[in-house]
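Everything below concerns the one structure shown next.
All protein chains but one are shown in place.
This part shows chain A:
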C-alpha cells in the first residue's frame, strides 16, 4: 500500500452551488456599479471636500468659509420653492433627473473685516447629485418587493444606472492600464521601455524610461526631447555612479549594460547635482506663464519633484525614494534585456483597472467643486473690493447662489462627454442610454467593459482571449466586427474593487517585518533572498522572508482584520511582493482549500441553505476569499474537488460562473462551437420579451414586448439567478428538423399558420409620440381645442377625445390628428395676451403620418417639462403577428427569417398527433456544429413528457447542473419516444409516413426585433435631393433603390444599354442644357427670345440642346468654379 494515499485526508464533494445565489444576493448582478457609487457618496465625496475645504478671500485671508461636512440627502425635487421627494419612476415619466441635494455644513465668518464673528451653518444645499438607482442614497435601497411595486419599480431591475432628464443612462465600465505601476514594454522601434502612468490627486503624468542605442533615457512631457537618465539620477542627488550601480544590483551584467549611460553622462560634463540640474534646465520646456516659485527653485528641480514619477511622494526634497524607484525600473529593463520573459503583457488582466461610475463621477465632482470654490472666491474678492459691501459680508450667500455643480453633472451624464480640464481629459461616449429592448440587454449593458484603445488599430493582441480573463471576464460575450475582443463583459461572479485606506495597511506591513527602504543602503536593497515589498506601486522596503510575510498577510485577510479585497502576490521572478488595495481590480471569490481539502464542508452548505449563515459569514470564517488576477498566480485552483491535489490551494465555486449574464442563457454552451455562443450573446440582446414588471407603466420611445413570453423549458442555473425565467424573451416552439417546401433554404424557417393564429411569436411594439404645448416669449401659448367632429372634412379628427387629445383605445388611421393644437401666429410682439381671437391662431396639429394599420393609442400622459410647458406623451401600440421575413433565432446563434407560413394540415404530424410549430432545415446543423441545440431539443422533449424543467448549465454535467444526454434519453424512452429524439412522422400532404425518422421537439425560440414591417420599402417616384436632383436615399426619406456600380456592370456586360440609360438618367436626374458648339460651355435658355444663349460667346448662334444628368451639369459648374474649364464637344451620332 502506498503510504501517501493512506495518509491523504478524506475528500468529499460538496455541492457549492448554493454559494452562487448567496453571492449574488450579497453582491448583486451590478454590485460593482453600486459599490463604486456608494464608495463615492460615502467616502470619496468627503475626501474631496476635505481636501478643498477652505475658501478664503485673497485680500482678507481671515475671511473664509470652511466646509465641515458633506452629505447627500434624499432624492427630491424643488417645485415652486417646495421640496418634494421623488421616485425614479416619476422621474422617468416626467423627464426629470433623479437627483439628491448635496448638503454641506459650513463654518464661515460673518460681519465686516474688522469685526468678524464665526458662525456655523448647517444643511446648505450646494447642488444636486444624480443618484444611481438602488445605491445607498436611492429610495429603492433595501426595499422589499411590495415596497418596490408601490414605487412603480420592478424588483428584478438591477439598478446601477441614473435617470437623467427622464432617460436612463448607464456609465459604462472603462478599462484602463494600471496607474502607478511599472510596465515593461517595447516601443515602436523595439526599444525596451519601462513606463509608469502616475496618478495622484494633483497631477497625472506619464514617465517612460527607455534603452535606446545602449543608453538609458528618460521621456517626460516636460522635456521636449528625451534626456539621459544618468543626468536625472545625478540631479536627484545620486552623484556617485557606484551608488547607482549598487541600487540596481551588483550583477556584472547590469553594470555592463549601464556603462554606456554613465559614459554619456561624463561626456556631457555632468558630475554634480548642480550641473545636472543646470543641464536639465536647458532641456526643459519653457512654461507658458511664469511661475515664480518654480523659477526660483529651477525648472528642472520642480519638474523632478512634481512631475517625474509623481506617484512617489517627495518629503522635504528627499529624492531617495524616487532614486530607488528609478533604480527598480532600470533593473527591470535590464532583466527584460537579459531575459525576454521579464516583459510585461499589456493585455494581462492583472495590469488592467476597471474604472467605474463612482470614480468617474468623483473625478467630475472634484473638478466641478474646485471650479465652484474658485468661482465663489472670485465673486467674494470682487465684493470685498467694494468697501461698502465688505461691511456685512456673508460668504454663505454667494455659495448658495453659485450652482454649477448640478448642471455640470447633469450635462456630462446626459451627453457622455467627460471633460476634466485639470487633467486635460476628454472622453466621449462614456454614458449610454440604457437599452430596454429586453431584460437581458439592459443587464448586459451593465456588465459591459469598454476599452480605452481606439478601435481602428489592427492589432490582434488586445482582441485575443487572455488566459487571465478566466473567471473574470466572459469568454463568449463580445461583439462581432470592429469592437471584437475589445469590448468585454464581466463574468457572473466578478467583483470590481473600490479603493481602500492605505495608511493602516502600510503601517501593518512595517510591523510585519518590512524593512523601510529609507534605512537601507543600495547594497542591502537587492541582497539575494530578500524581496522588495511594493504596495500599490509604491516601494515600501524589503522583507527577508517574503513567503512568510505573504502568508501572514493572507491570514489577516482571511480573519477579516484587513479588507477582503487586499491582494498579496509574491512574484518570484521579480523578487517582489506586490500588495494592492487600489480600486478597479477585478477579483472573484474562491473556496479555500488546505492541501487540496476544501474548507467548505457539507454542514456549512446546510447552514447556508437553512439561512443560518450568509455569504459574508463564509468570508469571515475564512472559508472563502477573493482573489484578484495577480494573486491567482500564487494559487493552485482546482476546478472540482475531485481534481484537487496536495498542492491545491483553492477550489472553484462553480465552473459555469466563468460565463457572463448573456452567455449564461445558452443551454449546453460547452457543446457548441464557440463563435455560436458569441453570436447568441449578441442576439439575446435583440430578443423581444418582457422588459420589467413595470413594462406597461413605462413610456419609452420604443418598446418591444412579446404577448405570450415563456420560460425556457431547458433552463440553466444562470437563468434562474439572473431572473430570465421570470422575464423571458422567447417561446418554446416545437421544432421539426426537416427540409420542407424549399422555402427553408439559407436558415429560413417554415412556420405553422395555426400556431401563429394561436399566438406564437405575437409581439407588441409601443412607440412614443410627444407634443408640447409651447409657451412663447410674449406670454402667448399654444392651445389645445375640443375637436369639431361634425365639421371634419378629412375625417382626421375622429380619434380625438373631448380634450383635444387622441383617446386611449382608439384605432389610428393614417393622417389622424393626435393632438388638436393651435399656435399663435404672432409669438414675438408683446400685447394683450388674454382672449386672442381665433384668427390669431394657426393650426399646428401633430398627426400620425406613418401608419401600418392596426395601431392603437395605448396611453396618454400629461406632464410638465423643465420649462413648465405642458408635455403630452402618447404611447401608440401595435400588435403584430409574425409574417414572412420576420427574424427568429434559437439560443445557439442560429438565426433565420420566416420563409413561408404553411397551413397546419399541410404540416407533418407525429404518431402522438403532435404537429410542429416551425420547421428548421437540417442543413443548419453540420457546418454550425451547434450540438447544444440538439441536446436542448432532447432535454426539452424529455421535459414536456415528464413535466420537469431540465437543466443545461455550462460544464454542469459533472456537478449535476446539467442533465446528461443518457439520462435525458432514458426519460424519452420511458415515455415512448426514441432515445435519439427522432420520431416516426406522417406527411400532412400525402398522408403517408416520411421515409426518415424526424428529429422533433421543443426548442426555445426568440423573436428578434428586426421585422419586415419596419424595413420593407419600395417607391415609384418620390422626393429628390436638392443639390443633385437625384432620388433621396434611405427608407426614412422614402428614397429610391439604387442601381449600384455592380448592377450597372452587369447591365453593361449584358448589353442592356437602353435599360442603363433609363435607370441612370431618365429615372434619376434628367436635365436639359444648352451647349455652345463653338466654345463647348453651357449656356442658358432665354425664355423671352425662346432660344438658347451662350454666355461666353454672347450669342445664340451655335447652341444645341442636349440632355444629361443634373449631377453632370453640377460637376461641370463646380469645376468651372475651381478654374477648370470642361468643354463639351458635340458631334452628330
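To be clear about the criterion, a contact is a pair of C-beta atoms (placed from the backbone, for glycine too) under 8 Å apart; a residue touches a chain by one contact, two chains touch by 3 or more; residues count from 1.
By definition in this document, contacts and distances are computed from a predicted model.
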item	value
Per UniProt, the name of the complex member that is left out, chosen from "GPI2-domain-containing protein", "GPI transamidase component PIG-S", "Sister chromatid cohesion protein DCC1" or "DNA-directed RNA polymerase RpoA/D/Rpb3-type domain-containing protein"	"DNA-directed RNA polymerase RpoA/D/Rpb3-type domain-containing protein"
Hidden-chain contact residue, picked from the options A:809, A:960, A:1023 or A:1070	A:809
Contact partner of the left-out chain, one of A:777, A:995, A:1021 or A:1121	A:995
Candidates A:317, A:480 or A:905 - the one touching the absent chain	A:905
Sole contact to the chain not displayed, among A:758, A:786, A:830 or A:1127	A:758
Where the missing chain touches chain A, by residue	696, 707, 753-754, 757-759, 762, 764, 809, 854, 856, 858, 877, 879, 903-905, 909, 911-913, 915, 972-979, 983-984, 986, 988-997
